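Have a look at the structure below before the remarks.
For this depiction, one protein chain was excluded, whereas all remaining protein chains were kept in their positions.
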Amino acid sequence: MLRHINQFASPKNFYALSCKLVHYFGGACLLLFVAGVFGGLLFSPPDYQQGESVRIIYVHVPSAWMSLFVYIVMAGAGTIGLIWRIKIMDVIARSSAPLGASFTFLALATGSLWGKPMWGAWWVWDARLTSELILLFLYLGYIALQSAIEDPRMAARAGAILALIGIINIPIIHFSVEWWSTLHQGPTVSKLDAPSIHIDMLIPLLLMALAYMCYFISAVLMRARCDLLALERNSAWVGELIGERSR
Amino acid sequence: MYENTSAVLEAVRLKCVRGERLIFENVGFQLCSGEVLQIDGPNGSGKTSLLRILCGLAVAEEGEVNWKGRSINDDLAEYVREVNYIGHNNGIKSELTPLENLVVARSLMSSNREFSLMEALAQMNLSDIADIPVRKLSSGQCRRVALSRLLISQARLWILDEPFTTLDDNGRHLVQDLIATHARKGGNAVIVTHESLNLPEVILNKLTL
Amino acid sequence: MKSNLLDVFMTILKRDLSLGLSRSSEIANPLIFFFIVVMIFPFALGPESNLLQRIMPGVIWIAVLLSATLSLDMMFRSDFEDGSLELMLLSRYPMTLLIMAKITAHWLLTGAPLILASIFLGVLLNLPVESLLYLFITMMLGTPVLSMVGSAVMALTVGLRGGGVLLALLILPLYIPVLIFSIAAIDNAILGLPITGEIYILGALLVLAITLAPFATSTSLRIRFG
Partner (left out) sequence: MNRKRRNVVFAVCFIVAGMTIATTLALKAFRENLLYFYSPSQVQAGKAPQSRPFRIGGLVEEKSVVRNPDNLTVQFVLTDTMQTVTVVYDGILPDLFREGKGVVANGKLRSDGVFEAFEVLAKHDENYMPPEVADALAAANKPITVNSVVKPE
């Protein structure tokens, strides 16, 4: 069983598969992004309270979602790599970190831009914002640890442990707005009853979220492929690949 | 599998990679009860890495180590009870005395309680300095303190990394005698050393990396 | 078997305690650092006693975090360098047990003196009795968490070049929750507000750390050797 998975997840097969997937997801990302941007900026209505400023939601909310999602992917892939020693998972975890850090930074920056006109402050020390900031530090720490350990396998495994220690922050970020009475508004889309956002705004929001997701998948695959080539540069399949290209 | 061969310790097609560098591959051997393996090779050929794989500290990139017919990773905790590893570093604290160091070592390993610590130190010619902090001893004496762990353990497999460095002639003979006695009682030893070993009545295998 | 486990726990605890006491500078330096950090604040902010009294619990807690980070180095580094950790990893006892002994020793050598030093400084700086009391309580709950989370992260960075700064970078974000809830508890206590919520959270953090830190540390150490 495990051998089958290992076979499927062999660097060579993964490389070949990821070539195709990058194209699909890259193309999907572009289409969704264009649709989302037009939908968000042109077709969606202004908010009854916030007016046009609400449009930053189409950038802010998906990046905040992705910041959590990427961390879970990173910790999950790292753990799988740690337990079953699957190299691809290590590579995916490592490639996710800079992307997750970027999403987190984007969420914090756009949130700050949104907060100034709406709340009246660039930054407040409430639970949601603080825990999101800690998430950024966790990503940066993970990246720093990766670059400090020379052996890539050891780096990946050490990173997995760090990511697992930090994963306690994820539920705190998600539930912070419910557990503490914070300035940040509560969840809108994931509420169990109908989402309290108008359908004309929800559609561009979801389009943008899908675009972000496709971007993440294609970007992480691209990074992982480069990483994998460097890691496996002494192996037979990379030799064959280079031979084919140069012919 | 185990019934057919009497191999106690068996390494199968081990491969070791450090960073992106291949250290060795396709390394294998079999040791039967009472046999000793000497490993030799140039610097950087992965002798220490191999020992660390054999004692379960590190995991091989590929291949397996079997103890009594079962992979050591099946039950590492059980396996390490049978192993006495004396690595490149002595594993003794310079602030403590040889005796205190042995007290800690004994409580960590499956030790032979009847064999008193002072006897072990006496056998290594260390009884005069049993109460002097290790930092005041010479490096050869430190090595002797580390090697006296061999006397108090009941481990069946000794894994020794350059045991003779900094030892004088007397010390070398002492340790070789210990290894020979251990092997004649049916124990095993894997030793990294450049020196030629003189172990009477013991089957000595050699592996060059 | 039971008594053996206790025996080996006590052996390692005694060993680390006597090692720590014989390297007294490793214990003294974080304490001196702690005093200096706390004493810097009045220089920067002026000696206005109202302001100082208000911020001092926070200042003391920050100084505790920093010196706890400094003191982590003694937990594994010398054992890593001289091969003692290999001996422990290859011992017949679960590594988690040995790690718990080492963490206990580390807390007794650094956490406990820091608590005493904080109370001493608090008295010196005329903090109100409630502050002192809740400073003490939050530190009793919080400093073991620092030692435990610290051991897990220290195990990841032991033996790395530039490990000191990296350690601080990795560990301070993880220390923030302890700081937040401790300060919230002290602030509320001074105002006569209920603090049970914060104390519960600190207790939860402590239990969580006790549960998970030994496993995380032993896995980390195996990885660093692997």
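First chain written, first letter: the chains are A, B and C, and each begins at residue 1.
To be clear about the criterion, a residue touches a chain if its C-beta (ideal position, glycine included) is under 8 Å from a C-beta of that chain, and two chains touch if they have at least 3 such contacts.
Bear in mind that the values here come from a model prediction, so they are computed numbers and not experimental data.
Contacts of the undisplayed chain with visible chains (whole complex): A, B, C.
Note that of A:27, A:46 or A:239, the residue touching the chain absent from this view is A:46. Of the listed positions C:16, C:73 or C:198, the one in contact with the omitted chain in the full complex is C:198. Across B:62, B:78 or B:131, the residue that sits in touch with the chain not pictured is B:78. Shown as candidates are C:17, C:52 or C:212; the residue that touches the absent chain is C:212.
Taking the whole complex into account, subunit C touches the unshown chain at residues 54, 94, 96, 184, 191, 193-194, 196-198, 200-201, 203-205, 207-208, 210-212, 215.
Residues of subunit A in touch with the missing chain: 45-51, 53-54, 57, 117-121, 124, 126-127, 179-183, 185-188, 191, 196-198, 200-201.
Residues of subunit B in contact with the chain left out of this view: 75, 77-78.
Please note the rule applied: only the chains that are shown with their structure count from here on.
If touching chains are joined by edges, the resulting network of the protein chains shown connects every chain directly with every other.
Nearest to the common centre of all protein CA atoms is the CA centroid of chain C. When chain centres are set by their Cα atoms, the one at the greatest distance from subunit B is A. The mean-CA centres of subunit A and subunit B are about 48 angstrom from one another, to the nearest whole unit. Inter-chain spacing, taken between the CA centroids of subunit B and subunit C, is 37 Å. Between subunit A and subunit C the centroid-to-centroid distance comes to 33 Å (mean Cα coordinates, whole Å).
Subunit C has residues 226 in contact with two or more other chains. Among all residues of subunit A, none touch two or more other chains. The touching residues of subunit C, when paired with subunit B in their complex, are 7-8, 11-12, 15, 18-19, 22-23, 78, 81-84, 86-94, 98, 222, 225-226.
Only residues 85, 150-153, 230-231, 233-234 of subunit A touch subunit B when the two sit together in their complex. Residues of subunit B that touch subunit A in their complex: 17-20, 22, 59.
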